[in-house]
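The other protein chains are all here in position, but one chain of the complex has been omitted.
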Amino acid sequence: MKVHLTRRYSFSASHRLHNEALSAEENRRVYGKCNNAYGHGHNYSLEVTLSGRVDPRTGMVCDLGLLDNVVSHEVLDRFDHENLNLRPEFAGRAPTSEILAKQIFELLKERFPAAQVEKIRLEETSQNSFEYAGGGEIRP
Amino acid sequence: MKVHLTRRYSFSASHRLHNEALSAEENRRVYGKCNNAYGHGHNYSLEVTLSGRVDPRTGMVCDLGLLDNVVSHEVLDRFDHENLNLRPEFAGRAPTSEILAKQIFELLKERFPAAQVEKIRLEETSQNSFEYAGGGEIRP
Amino acid sequence: MKVHLTRRYSFSASHRLHNEALSAEENRRVYGKCNNAYGHGHNYSLEVTLSGRVDPRTGMVCDLGLLDNVVSHEVLDRFDHENLNLRPEFAGRAPTSEILAKQIFELLKERFPAAQVEKIRLEETSQNSFEYAGGGEIRP
Amino acid sequence: MKVHLTRRYSFSASHRLHNEALSAEENRRVYGKCNNAYGHGHNYSLEVTLSGRVDPRTGMVCDLGLLDNVVSHEVLDRFDHENLNLRPEFAGRAPTSEILAKQIFELLKERFPAAQVEKIRLEETSQNSFEYAGGGEIRP
Amino acid sequence: MKVHLTRRYSFSASHRLHNEALSAEENRRVYGKCNNAYGHGHNYSLEVTLSGRVDPRTGMVCDLGLLDNVVSHEVLDRFDHENLNLRPEFAGRAPTSEILAKQIFELLKERFPAAQVEKIRLEETSQNSFEYAGGGEIRP
Partner (left out) sequence: MKVHLTRRYSFSASHRLHNEALSAEENRRVYGKCNNAYGHGHNYSLEVTLSGRVDPRTGMVCDLGLLDNVVSHEVLDRFDHENLNLRPEFAGRAPTSEILAKQIFELLKERFPAAQVEKIRLEETSQNSFEYAGGGEIRP
């Protein structure tokens, strides 16, 4: 009996979409107002989906206390109330939500012995969300 | 032409996460405050997803009146405004949302001749949700 | 310059609407399925609205850390994951959301020296909410 | 590295569920109050999900400006603030959300050279949603 | 002890904003695409706020069953799945949400002997809402 568990977290961060390998004009064309010089910010809503066999003793897929500890330590402590452009994870790259979703997946995927990280869903605004479910290299 | 239809229902119930096969200390450690002696409760949001071929005569996958009748009879009448620990479906088991999602799937899966129950999604709080899509025994 | 600040909290609890001063039949008639013998539960969403002068030094009405501490201590520790019928605050009374909102207002109203508790809003389900803004005795 | 991007749009339209190939009585039985003679309406929430390889230069799956232009031109200009029964896309058919989701998928599916339209999700009300992910003929 | 109770309902209807006392050009200028010839529609979310003294016997402001009956009979049966332009309540007037909110207030205000209708809030879309709290003539 396999169940998917999804738990929602939130954090706030600032970023500026800007790639130093592009010219100023290209940056402006590619990123529009997201390239504004001094950045802007978002309340990110993060959904972590785990799957696993329901433990017949506890009736649960994963202890939520463990999940909260891992997500706090690996994700929230790292990105909450920070400027993403200054984080080493984004050195030389624009901190788009696509790449942030992939980063979070990589940070979490080995951390749950009895469950599998199925998917990361990152909601940037109520209009836009991004999902990453593994499979693919971050720098092809 | 196959379409997925998802319809949302809600019900309120109380439960206490407690497994009589575990010691008091183990119960407390496994379930935390969800093991508090006199229980607590939730507004459950239930999403039932059916899939099927769109009937060329009606343009619909499933008559919503039929779906509502089945869900009311099989799920809402059974669990709404009840204490889940006292329901026979949970005899000898902790009424976790994982097991409740599986139960609801089993109660509905044979009831729609022209459509298939694809998935049950049960939102326990706005932070936690559980999905079950079949495949696996309830007591392994 | 006076601003209203509203901060949202949530907790889960069970209750049964039942007044021992009424007959079984009256209880059933007044409270309907909310009178079911073994109770049911809700995820309560609580909004606390404070008003006050914006401190010219900090630009804030109230320190949110202080607000969180007070609400955790006075409200969440008291009611979260509990059976409301067993709480002393509801001895001899049905634990309706009307009375719970009033109780929470009373628990908080003297706790903020520089701000005023304007209103408590308690959402019992996404369909029903209750507001109490002071003024009136709890047992008239 | 493949990411799914979902962007949400909304539009308002009226419709009447009615199929001229059915008798008045059959229409009433099949569609219930949705068959009321002068129609009713909805705020549709539309979610378009694209998938694709993250462009290593931009860190993005698809330019959101391009996506907005295509959806505005192909979907919103066509259906927003219109009566769906009078649109040529629904000639001879009841404008159900199942068929509307399929129509929107067909209108969008060839328009993004570097990304794939994975899924259309159409929320008719907060209670009902419909998903179409391709595969199947519209008139079988 | 006075508490405000708010209960939420929803209905779907179509309308066209058009005033026959205005020229075609004026109608188009005043109402924009809401004047499109064949109408469009909305899912209206209706919030009814009652206030009253909490009954010391029941702990409640108003019986919700009574409230539901009155709102179903006076509002939902009248407007749900209808074309508002064809309702007698809007003869000679454009069925704007401002006027609809006022109409609903008038339909409900005398119906609750022990509670007062404080406010009607009508959400036309997730972006727009309208509140009417009495006081003023509908045709000045």
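Each chain gets a letter, A, B, C, D and E, in the order it is written, and its residues are counted from 1.
Basically, a residue touches a chain if its C-beta (ideal position, glycine included) is under 8 Å from a C-beta of that chain, and two chains touch if they have at least 3 such contacts.
Small disclaimer: the values here were computed from a predicted structure and weren't measured.
Undergrad: Just list which of the chains on display the missing one touches.
TA: Looking at the entire complex, the absent chain's contacts are A, C, E.
Undergrad: For the chain left off this view, which of A:A13, A:V30, A:A94 or A:V117 is in contact with it?
TA: Result: among the candidates, A:A13 touches the missing chain.
Undergrad: Contacts of chain C with the missing chain: which residues?
TA: Residues in contact with the chain left out: 1-8, 53-54, 56-61, 63-65.
Undergrad: For chain E, which residues lie in contact with the unshown chain of the complex?
TA: Interface residues of chain E facing the absent chain: 17, 19, 21-22, 30-32, 93-96, 98-99, 101-102, 126-133, 135-140.
Undergrad: Pick out the residues on chain A that sit against the missing chain.
TA: Missing-chain contacts on chain A: residues 10, 12-15, 33-34, 36, 38-43, 80-83, 86, 125-126.
By our rule, only the chains that are shown with their structure count from here on.
Undergrad: Could you pull out the chain whose C-alpha mean position is farthest off from that of chain D?
TA: C
Undergrad: Please pick, from A-D, D-E or B-C, the pair whose interface repeats that of C-E, with more than half of the contact pairs identical by residue number.
TA: A-D
Undergrad: Indicate the whole-number Å distance between the mean C-alpha point of chain A and the mean C-alpha point of chain B.
TA: One centre to the other, that is 29 Å.
Undergrad: Check each residue of chain E and list the ones that touch at least two other chains.
TA: none
Undergrad: Quick one: which chain pairs are touching?
TA: A-B, A-D, B-C, B-D, C-E, D-E
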